[in-house]
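Please read through the structure below; I'll follow up with questions.
Excluded from the complex is one protein chain; the other protein chains are retained at their positions.
Let's turn to chain A:
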Amino acid sequence: MARRVLAVDDSKTMRDMVNFTLRNAGFEVFEAEDGVKALALAKTQSVDVVLTDINMPNMDGVTLVKELRALPQFRSTPILVLTTEGNEDKKMAGRAAGATGWIVKPFAPDKLIAVVNKVCP
């Protein structure tokens, strides 16, 4: 069964790219445009990997990671944060919240697939 990725980003361009890349790599991709929507989706769907942007309206990525980690079914789900050019503060905030790893934007498609595969259970 295809593994299910939840892609969270307020930018449609980014969501489209992540979706396109991972779908072509055989993943099933769900999209959410902010943390609130992602959290709602996460509560109703089974998700294998979460990819989230950090700067988003309504609920940012760091809060989302915390919220997800508070859900029993997400205690050990890999969560990757997407940051720009290695913004250390953001990265560390993601880490403190419980993220599994980070991916820098811009990313190359094959790298995105590689890192998602790497963390995928």
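We take it that a contact is a pair of C-beta atoms (placed from the backbone, for glycine too) under 8 Å apart; a residue touches a chain by one contact, two chains touch by 3 or more; residues count from 1.
Here is the rule we go by: contacts and distances are computed from a predicted model.
Peer 1: According to UniProt, what is the chain that's been left out of this complex called? Choose from "NitT/TauT family transport system permease protein", "ABC transporter ATP-binding protein", "Chemotaxis protein CheA" or "TerD family protein".
Peer 2: The record names the chain that does not appear here as "Chemotaxis protein CheA".
Peer 1: Spell out, residue by residue, where the missing chain touches chain A.
Peer 2: 10-14, 16-17, 20-21, 33, 35-36, 39, 53, 55-59, 63, 66-67, 69-70, 72, 75-76, 80, 84-86, 95, 97-111, 115, 118-119
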